[in-house]
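Missing here: one protein chain of the complex. Every other protein chain is in place.
So, chain A:
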Amino acid sequence: MPPPSSLASSSLRKVSSLLSSQALSPPDLLSFCYSRAILGEETLALNNFAHLNSMDDLLPLAAESQRRYELAEPLSALDGVPVAIKANFCRTNSLTTSASSMLSNYRPPFTATAVSRLEAAGAIIMGSTNMDEFGMGSLTSSSVHGPSVSSLPYLPHLSPAPPSAPPSVPRLSPGGSSGGSASSVALRSSFLSLGTDTGGSVRLPAAFCGVAGFKPGYGEISRFGVIQYASSLDTVGVFTPEAGDARLAYEVLRGGCKNDETSSSLFPSSPLPPPAPSLSSVKIGIPLAYSIDECLPAVKASWASAASSLEAAGASLVHLGDDRMSEHAVQQSLAAYYVVACAEAASNLSKYDGVRFGSRERDPEASFFEEIENTRAKHFGKAVRERIATGNEVLSKEGSHYQNANGVRGDVRDAFTRCFEVADVLVMPAQVGLPPEVGKGEEVSVGLANDLMTCGVSLAGMPAIVVPVKGGQGIGVQLVANVGNEGLLLDVATKLEELDF
């Protein structure tokens, strides 16, 4: 078995090849990840997991995987790989809380398509990860399980021997809403984790935690079994140690399913195109409108560095001005995003009345409507209640707000489409600022500002990936491709990662 210090910095591809050559056994890999999870949860109190499965349940799965490798019949490149899933993915009879008091004891009778595809590929589900309640937030701070902490600042202090007491480093937010999943991969308590991205919930935590976060185009991975936030924006995404790993996960997860009518009709999917030999034929677009004043210099510097590195590697750069992506479109995208997300959230969350599942405030004296009101007031957190109120408000104005927002949504999509007339892949920041300390940056404006970089892409339904910038600062660079161009996007991201930027 390779030394733990080497596993702690391994990519998913590396681990997959070690398993394949039987230089690493699935039980050993599981033990490593499990010890990292315990270290993170107990010693470092990161609170990245909402629920960690027990070794008693996990070891037999690893042993089965090992037998398959011994017979040279692994189920996939992910066979035996420990994975973590965000707490909003349903899994039969497993606690699926969506980080809400409303679902604190909820065990679904079915499994999400994305999770069942991972299971069918032989991956081992470590547990469910912490998140913002129902995905509503960008810091993983609004969870019923308490706020999550990023593992990133701790990483330099965990070797050669794991510490017995937490080293003194800043307690930073992992970003959100999929913060637990991102931090888990950074710590290597899993080598792959599932997140969901509605307006940036995979991309921002990837940047904050220094891992790769890939969100394919809307509908490319089935949403069946994913607890809805805003249906027309919700996208299943993955975290991997490196951008080059995302393809392994995507090959297993991609393709629509009959249980989700909004998922891609490409099933079975056509194969992803093979990686191109070089970047020489690739046109990289830089949407200048995203260079906003609020953006930190360090973030802008990484953006510029990524662009120039790609150019140095042979890609051609195209600067995209106001005629393709206007500042107005960027500013408006944020408002439109909030209207659409809140409206759909208010609608999607109206099923939580405590009658058929979930928490319920029983009161024999109360009427049905009073009981629902009490249940919802008690078991929805503040952020969720605010979004529901906003959503109901924008929908009740005879649809005008919601309709206008959808009009803007069309404009934003058009702006991205215009960019892709002259560029293959866009490079832009993934965030506005650096990860705040836990308990700080709770002001709505901070969350909003960070969403600015990511929500336009969500409105347009396009695929995007965040490539972490080396140096452990919690900065990432976002690459965006046109609908259906996931293959090229992953290819360019992999090549960018290999460059020194």
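Quick notes on this structure:
One rule holds in what follows: a contact is a pair of C-beta atoms (placed from the backbone, for glycine too) under 8 Å apart; a residue touches a chain by one contact, two chains touch by 3 or more; residues count from 1.
Please note the rule applied: contacts and distances are computed from a predicted model.
The chain absent from the displayed complex carries the UniProt protein name "Glutamyl-tRNA(Gln) amidotransferase subunit B, mitochondrial", chosen from "Beta-adaptin-like protein", "Multifunctional methyltransferase subunit TRM112", "Translation machinery-associated protein 20" or "Glutamyl-tRNA(Gln) amidotransferase subunit B, mitochondrial".
Residue in contact with the omitted chain (choice from A:S35, A:S270, A:S308 or A:S396): A:S396. Although one chain is not drawn, the whole complex shows that of A:L39, A:A112, A:A415 or A:L490 it is A:A112 that touches it.
Checked against the full complex, the one of A:L30, A:L44, A:A77 or A:C90 touching the unshown chain is A:C90.
Considering the whole complex, the residue from A:S232, A:S316, A:N374 or A:N404 that touches the absent chain is A:S232. Residue A:I372 is the one among A:L58, A:A206, A:C295 or A:I372 that touches the chain not shown.
Although one chain is not displayed, its contacts with chain A can still be listed: residues 88-90, 96, 98, 103, 106, 108-110, 112, 223-228, 230-232, 258-262, 343-344, 346-347, 350-351, 353, 355-357, 368-369, 372, 392, 395-396, 399, 402.
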